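The other protein chains are all here in position, but one chain of the complex has been omitted.
Order of writing sets the chain letters: A, B and C. Residues in each chain are counted from 1.
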Amino acid sequence: MFFASDNAGPAHPKVMEALIAANRGYAKSYGADAIMDDVREKVRTIFEAPDAAVYLAVSGTAANAILLATMTQPWQTIFCADIAHIQEDECNAPEFYTQAKLTLVPTTNGKMAQADLQSKISGEQTRGVHGPQRGPLSLTQVTEKGTIYTLDEINALTDTAKEYGMKAHLDGARFANALTALGCSAAEMTWKAGVDTVSFGGTKNGVLGVEACVIFDPQLAWEFELRRKRGGHLMSKHRFLSAQMQAYLTDGLWLDMAQAANARCAHLADGMRGHDLASFVFEPQANIIFFQAPRREHKRLLDGGATYNVMNGDPNAGTPDELLIGRLVTDWSMTVDGINQFLDLLHG
Amino acid sequence: MFFASDNAGPAHPKVMEALIAANRGYAKSYGADAIMDDVREKVRTIFEAPDAAVYLAVSGTAANAILLATMTQPWQTIFCADIAHIQEDECNAPEFYTQAKLTLVPTTNGKMAQADLQSKISGEQTRGVHGPQRGPLSLTQVTEKGTIYTLDEINALTDTAKEYGMKAHLDGARFANALTALGCSAAEMTWKAGVDTVSFGGTKNGVLGVEACVIFDPQLAWEFELRRKRGGHLMSKHRFLSAQMQAYLTDGLWLDMAQAANARCAHLADGMRGHDLASFVFEPQANIIFFQAPRREHKRLLDGGATYNVMNGDPNAGTPDELLIGRLVTDWSMTVDGINQFLDLLHG
Amino acid sequence: MFFASDNAGPAHPKVMEALIAANRGYAKSYGADAIMDDVREKVRTIFEAPDAAVYLAVSGTAANAILLATMTQPWQTIFCADIAHIQEDECNAPEFYTQAKLTLVPTTNGKMAQADLQSKISGEQTRGVHGPQRGPLSLTQVTEKGTIYTLDEINALTDTAKEYGMKAHLDGARFANALTALGCSAAEMTWKAGVDTVSFGGTKNGVLGVEACVIFDPQLAWEFELRRKRGGHLMSKHRFLSAQMQAYLTDGLWLDMAQAANARCAHLADGMRGHDLASFVFEPQANIIFFQAPRREHKRLLDGGATYNVMNGDPNAGTPDELLIGRLVTDWSMTVDGINQFLDLLHG
Partner (left out) sequence: MFFASDNAGPAHPKVMEALIAANRGYAKSYGADAIMDDVREKVRTIFEAPDAAVYLAVSGTAANAILLATMTQPWQTIFCADIAHIQEDECNAPEFYTQAKLTLVPTTNGKMAQADLQSKISGEQTRGVHGPQRGPLSLTQVTEKGTIYTLDEINALTDTAKEYGMKAHLDGARFANALTALGCSAAEMTWKAGVDTVSFGGTKNGVLGVEACVIFDPQLAWEFELRRKRGGHLMSKHRFLSAQMQAYLTDGLWLDMAQAANARCAHLADGMRGHDLASFVFEPQANIIFFQAPRREHKRLLDGGATYNVMNGDPNAGTPDELLIGRLVTDWSMTVDGINQFLDLLHG
């Protein structure tokens, strides 16, 4: 009954096997390993982007910050959701790497609306040299709230960005969960929808720790490499990153794991529906559920052995009836039995 | 016959086993995993430093840059060898993380002399607010040239630093190779010799990619954590770093691997001695040999299947008699047979 | 009829005379001039702060950015008004100097409310190492909207900051205008109200270009000096900054000029009151008026020879009846006749 985060679960056995297999003899370091050649081709095929530059990073924060730095000048501002990971959870990594700032766009259920983005963009850069200049748009799919932009919604946001000559970055820490939920192609969710660079997440979906950075305009590639190196993010024994990503992308493992995570989440959501104390804050769409319940109910669940985060208060201190929001996250490794155990506790 | 670098070899099977073992169920993320508790204790025990703060990083560049940033103000200058890795091989990562500059101290056989360090330090900060202020000393052990500072030499350098109120950092990418060559304790080579922080390398010595950052003054710990996070270097599935380091430090595996690497190097050096075309640039002390030979000889070796770096020219283009310097690096995984194969080629 | 900005008017003749007087023979450079000694004492006396560190800067942006950098760590966030100059008009100078970020507090009539500040502060630093840490509060007096915080309001904001261990900076580009409007002492509006550092403006109030940076905790002084130098803001012929500030502070010239600017503004406001097309957006308190009028009315005024900024639209393009906001700024050099000329135009 561990629902705290999809970054706390195990890696898939096939990923571990790939690591073992890669650990033979000598391999060129710093990304020149042969496995990386295959990874590059696999990513290009998946994204239908034969010219894309493809790199690996060890963390989502690194992937986001280095990609954004490659797209942003220090006197610009990056437009993102007010609850974006790059705003709330990266301890100023984007500011560190870009030297720029963030402009926060309000969100509903985790998503920015085109009109709000438009309003924020048109509000910046109205002061000539005095104000921050317009930098890229960064959007997150799956959002921090577990919701998913439709392709139309992504297109609307990037259309607005393009109107102002801005590029778009997609923080895809849960890219696979979104893709499988939408049932579309990786190309449709990215460059066909106006996205220029992608943090293509693996860490939250069954690997040990690797993200791919996908850059559709190969002219940015060399700058990315230099920025990655000076950030301390170019791994010498790179084959161990490559091997993870290779296994992840082989035979659709990445999609299988995301489908499993989403299916468990759907099963969990179905089981929670109609419970008179717990209600969804918004309809779950991927592998995350935000639900509201009285403090006493959270306490009962946590004392009963469930592990998850209560987002807006201490479950153990305060009035028993206060409504608090809990977050449940599923990953590929969860079993139906595990979910049912939680549901039994909930309904028990 | 692969002697290009100790970052191109495989990880030790025990390290891989530890990874597999760590991949069970859920674990707290971001360094709160139980394995890290054990790693912290192991490092403290090895360094005889019960209060030391201990963190993990995925690359030596990251370990160096974040540690130095924690010790340096942006208006200071870091004193280091003119051939230091932080100067030559990190694409300005130290400048990026510290916002400061480096002052280069001349070296002989890879090592700074106390008098030269003294001279450089006394030359800085003689201009009040106008010039760079004195920041920390950073020294590298094993040096980039494969030579080793004696404990007396380290003490002399840190004594000079302390005279000026400066702290000292040790880039120990090949810490174990130095320790085993000197036959001293980790404490003797660090805090007992005036060193304040250590990049304690693992990557070049048989793990997949992990370095420990050891900070003897725990007051710097929280700043280190914040700087690591905003550098994108706090891993979510941290247990996989912890597991590598745990295996590395268990039952002296780290020392065994370094001893093996050094022993292979000594065997290689012995075999090369007296060869009339190849002569050592300086006496090998750890796991690196710099040797001089005519271009035609390098070409013969490389064509014969040996892999190593020629440092100062193209082995395939130029006059056959020009003397070029080759670098041979050994690691834990090399066999005596493999070494002998190279020696046969050399003498053949 | 020039109301575009108080940074477009002339310097006071006494300031020019002081410059001429200072231009005799040789003077120590970089702030060691004798005039600066007098300036330092004058500022300390005005602020009743005998230990304060006092420095000069050539621009308000520099004063703000260097002071904030001295108070902020790169992993923190600075709390400020959503319309603060440091947010909107400094092209990321605060981010450049501090490497940190800004958290925007909503404003009404240009002012932050304690509850909103409290809410923003408590919302940050709830994520341990992952989120931005709490840095200083920065507040602006006179605000960008020409309104003035009462002493109670300042105290309320700094009390909230202190609760969280945060320091407070005051952007006093129009410090004198606020002081004369409130009728309080400089000490009451700053350190007695919980303010730790002040950008004490001169440029908008009758000098050529000089701001004093006042730091009540002298322990921050040396860091300020280093940051000023590396920002390129330590003037060699510093006596020409000192002379301006000395004249500004002699015999209350600074207050006289602010009183004149405020009095002209009050006269202008009185004359505008009751006009059926132009209404105040909020009651003017210092030397700035924001008024709303139909586009056609703005066009008539501007065509008639008035110069001022229309904040939210093009006065020459659009429907004639749309209400647009104009900003009128007065300075010490304006005459009653000049104001009346505008009023005649308005009412004509």
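Here are some notes:
By our rule, a contact is a pair of C-beta atoms (placed from the backbone, for glycine too) under 8 Å apart; a residue touches a chain by one contact, two chains touch by 3 or more.
Since this is a predicted model, take the numbers as computed values, not measurements.
Set against the missing chain, the residues C:Ile35, C:Leu234, C:Met257 or C:Met272 yield one that touches it, C:Leu234.
Screening A:Lys111, A:Lys204, A:Arg230 or A:Arg264 against the full complex identifies A:Arg230 as the residue touching the chain left out.
The hidden chain makes contact, of the residues A:Ser59, A:Thr72, A:Gln133 or A:Asn287, with A:Gln133.
Residues 2, 4-5, 7-11, 16, 19-20, 23-29, 57-66, 90-93, 96-97, 203-204, 208-209, 226, 229-237, 240, 307 of chain C touch the missing chain (whole complex, contact as defined above). Looking at chain A, the residues touching the absent chain are 30, 73-75, 99, 129-130, 133, 223, 225-227, 229-230, 234.
Residues of chain B that touch the chain left out of view are 74-77, 88-92, 95-96, 99-102, 104, 127, 129-133.
Convention: only the chains that are shown with their structure count from here on.
Mostly identical positions are employed by chain A and chain B in their mutual contact, as over half of the interface residue numbers are shared between these two copies. Each chain gets one centre point, the mean of its Cα atoms, and the points for chain A and chain C are 42 Å apart.
Centre-to-centre separation of chain A and chain B, using mean CA positions: 34 Å. Along chain C, residues 74-75, 99, 129-130, 133 each make contact with two or more other chains.
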